[in-house]
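Note that one protein chain is taken out, while the other chains of the complex remain in position.
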Amino acid sequence: MGLVGQVFDALLAIALVWLAWQATRAADLFRAVVSFIVFGLLMAVAWVRLEAPDIALAEAAIGAGATGALLLSALDRLAPRRGRSWARVWRADARTWVLWVPAVMALAGALTAAAWQLPAPGLGAVATGALEQSGVDHAVTAVLLNFRALDTLLEIGVLVLAAVAVWSMGPAPAASAPVMPSPTLPMLGRTLFPVFVLVAAYLLWRGSHAPGGAFPAGAVLGAGGILMLLAGAQPWIRSAEHGPWRAILSAGFAVMLFAAIVGALAGGAFFEYPAAIASHAILVLEVTAGMSIALLLFAVYLRGEPHPAADTDRQRC
Amino acid sequence: MLIYLALASVLFVIGLHGLFTARNLLRRLLSLNVLTTAVFLLLVVIARKATPLDPVPHAMVLTGIVIAVSTTAVALALVERIALRHSPEPEPSASTRPGEEDA
Partner (left out) sequence: MSWTELVGGLLVIAGMPFFILGTLGLLRFPDVYTRLHALSKADNVGLGLVCVGLGIQSGSPAMMLKLLLIWVLMLVASATGAGLIARTALARGIRPWSP
């Protein structure tokens, strides 16, 4: 594997650099966004090469999928500006080649050298040793939902805040109808949604002993919702009937906070579950967190507070 | 290993350059995303140096990916509102120099 692996890594690195350059510098904005999505997908391959399959799943589902959908729909709404975006963005003159290119290459070299000097982190043995008390068999899940569950709590808090911020900017713009409606897309959305639910449940179950867990599961389910929306289904989170949806949107955060406080009141530390019930506690947290993440990603994608129900014969999903 | 460290620093520089020089807000957002990816890459490569693979940086990167998508979503909503506010202008004024774009 040695030499072949090295050549593969080098090709992957070159492709990633080129795509990153295209994503930030391409003259056409559409091209830049598509380059960024492909960049995310290739990054997922790089994560697999770096023995980080959890991150690969999250990057493919959230980094490339959800971010890509957000960027593409934003681009669609900013469409009138597209005509102007063909302007040249970057011009290389003499000063660029003499001064800036060497300076930037020196900076990159210095960063690489500095990163090479960094000491290796030493928590691997500690985390593996404490795995038996954590309630799950997969180290990354144990870190996320037991050892450093505070990070996850705050992260879901940030996602809730993002949804609040997006909704507070006003009502959601009306969904733009496709230019030439395709008969296959709504059918695809309807038939594939059960598959999305199945995959999300599988990822959630897998998270206890292998790469997977609440974040990829939530992202897959959220992507399924976005696909339904693209296929022409009306969003079912509406102002008039917000009630339960608001509760589920914040359930992940609320349940995690509840678990943390109960643990603290019962005499332990913040987020300390007794080892006996740890696996059940983590299961409950994962299910609620996964559902919240799915709905929050979907809520953020609506890009504004949903309208009250106006039409009566809308599709439910 | 060294390949990925070098990749992280090159991506970091590309992202930083884009963040500072891009005039279009969407482009600036893409640069920010490239920049965060570079930082994630650094964390994961360093985690791999440890002999039992260290799961803590992996968990941090997973958290970071979700934070990055939240940031992107809020920023995109803001960019859209800004564009909406400026959209009544019919055509870009003649004072805009070629080779520049704003958002």
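So that you can tell them apart, the chains are marked A and B in the order they are listed, and the count of residues begins at 1 in each.
In this text, a contact is a pair of C-beta atoms (placed from the backbone, for glycine too) under 8 Å apart; a residue touches a chain by one contact, two chains touch by 3 or more.
Keep in mind that this is a model prediction, so the values were computed, not measured.
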Of the chains that are displayed, which are in contact with the missing one across the whole complex?
A
Touch criterion as defined above, residue of A:72, A:192, A:210 or A:254 at the omitted chain:
A:192
Positions on chain A where the hidden chain makes contact:
178-180, 182, 184-185, 188, 192, 195
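The working rule: only the chains that are shown with their structure count from here on.
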Report the inter-chain centroid distance for chain A and chain B in whole angstrom, where each centroid is the mean of the CA atoms.
14
Chain B to chain A touching residues, read off their complex
2-15, 17-18, 22, 24, 26-27, 30-31, 33-34, 37, 40-42, 44-63, 65-74, 76-81, 83, 87, 92, 98-101, 103
State the interface residues of chain A toward chain B in the complex, per the touch definition above.
6, 9-10, 13, 16-17, 20-21, 23-25, 29, 32-33, 36, 39, 43, 46-47, 50-52, 54-55, 58-59, 62-63, 66-67, 70-71, 74-75, 77-78, 80-81, 84-85, 87-89, 91, 104, 107-109, 111-112, 115-116, 118, 120-125, 127-128, 139-140, 142-144, 147-148, 151-152, 155, 158-159, 161-162, 165-166, 169-170, 215, 293, 297, 300-301, 303-304
